[in-house]
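What you see is the complex with one protein chain gone and the rest in place.
Here is chain A:
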Amino acid sequence: MLTLLSVSISTIVLINVKKWNWNALFVALAMMTFLSITTVNNSGSASWSFLSHSLAVDSLSAPLIILSCWLAPLCFLAQNVVKGNSGSLQNGFLALTCSIIFFLLLTFSSLNILSFFICFEATLIPTLVLITRWGANVERLQAGTYFLFYTLFGSLPLLVSIVLISQTTSTLMIPISEIVSLQGNTFFSINIWWVITIVAFLVKMPIYGFHLWLPKAHVEAPVAGSMILAAILLKLGGYGIIRMNAYFPDVTTLSAILTVICCWGALITSILCTRQTDLKALIAYSSVGHMSLVAAGTIVFSDWTISGAIMLMVAHGLVSSALFALANILYERTHTRNIFITRGFKMITVLLPFWWLISCAANLGLPPLPNLIGELYIITGIISWSIFLAPILGVATVFGAIYSLLIYQSTNTQSIVLSSMNFSEISPREHILILFHLLPLLSIIVAPNSCMVWSN
């Protein structure tokens, strides 16, 4: 674990390598990815490994750590436009991305809630700069404001709650959270305590209702920002809820209400997606829908749903990131995100429709892709909790299929509209970018246990 962190720190030094800084960083981060794969816990038990004074990995955080490492070099591959900027700006971009990855690694591997919280907040600033500096339009400033204040609104209560936990249990170590389950004085106090603890994560995920910052941020962010945001930063929310829920085994009333809200949120967002005209906003809203499902899974908090939630988080991280990368490939050529104008690319590209197809199929949950495994586990857990949620989730999957295939159809089929567009060939860089998003899905299919937690 320390090796991993030291490598990620040393990447920041590599920025100063003249002329070759992109390649050097890319290689360093790729090496880091290989290193991170050693953290996979194959025993299938929920034990901690790579233990040091304040950092460790268990089967919950290992997939997310690997995902963070995996996505970092891909961001460099995707964000090609920055290479036109001046040298210092390029360095700024590289440094920001590296620091986000560094803080993410710390967040996922901290053993202490306070350091977890600090690193959780620390990822906010580089992302904010990424959105507001490299975004395309003026609206990026509003998007940045939304992003910052929605997230901050949630995290202050969390800080209060952490102080309270520290005061009550006199320790903040995560591994013993299951032993020191918290008891409130009254029914209300424990419920309120639970809510102020997880509201930060609910905003971060985001569930429906706290989601407004996400489409704005995604639409305005540069592609690297979108990718990191969709792939990893959203997963911080799910990770946090799973970690913090261990303190509150007795909360049932509010968690029931929240589960139902999350299921409805998944339905509402997937209906909403069918009328989106903005390609990136559509993908962003589909993230909200999927993350609502993850939230429902983490709040129900059974073995099935947690395993499903992790599986869905990892799979959704890869797939939505791939979709944003694909959307950017089109955006760089057409300079519009309008879904009715960017269409007909099957006529002029060869491999691109195939990438779109696989990504959209994964997004809708085509078996045996891991998105479906995750969804199935979560749905099974939720149905065993209450059968009345089955129709809601069922209709949500139907609409999920509709909008995913609408994305595919509207971008690829029919005749081309922008006939005067200057359409440069899809470069090998872009093919590799998508290929490396989709390859890990295959390995997860073969060994789905690597993304699951089972307590026994």
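Just so it is clear, a residue touches a chain if its C-beta (ideal position, glycine included) is under 8 Å from a C-beta of that chain, and two chains touch if they have at least 3 such contacts; residues count from 1.
Just so it is clear, contacts and distances are computed from a predicted model.
Peer 1: Considering the UniProt annotation of the chain absent from this complex, which name among "NADH-ubiquinone oxidoreductase chain 5", "DNA repair protein RAD51 homolog 2 isoform X4", "Sorting nexin-2" or "Aldehyde dehydrogenase NAD(P)-dependent protein" applies?
Peer 2: Result for the unshown chain: "NADH-ubiquinone oxidoreductase chain 5".
Peer 1: Which of these, A:50, A:70, A:116 or A:146, touches the one chain of the complex that we don't see?
Peer 2: A:146
Peer 1: Of the residues A:24, A:376 or A:438, I need the one that contacts the missing chain.
Peer 2: Only one of A:24, A:376 or A:438 touches the chain omitted from view, namely A:376.
Peer 1: So which of A:274, A:338 or A:443 would be touching the chain we can't see?
Peer 2: A:274
Peer 1: Touching residues of chain A against the unshown chain: what are they?
Peer 2: Residues touching the hidden chain, for chain A, are 44, 145-146, 149-150, 209-213, 268-269, 271-272, 274-275, 303-304, 307, 344, 346-347, 357, 361, 366-368, 372-373, 376, 379-380, 383-384, 387, 390-391, 393-395, 397-398, 401-402, 405-406, 409, 412-415, 448-449, 452, 454-456.
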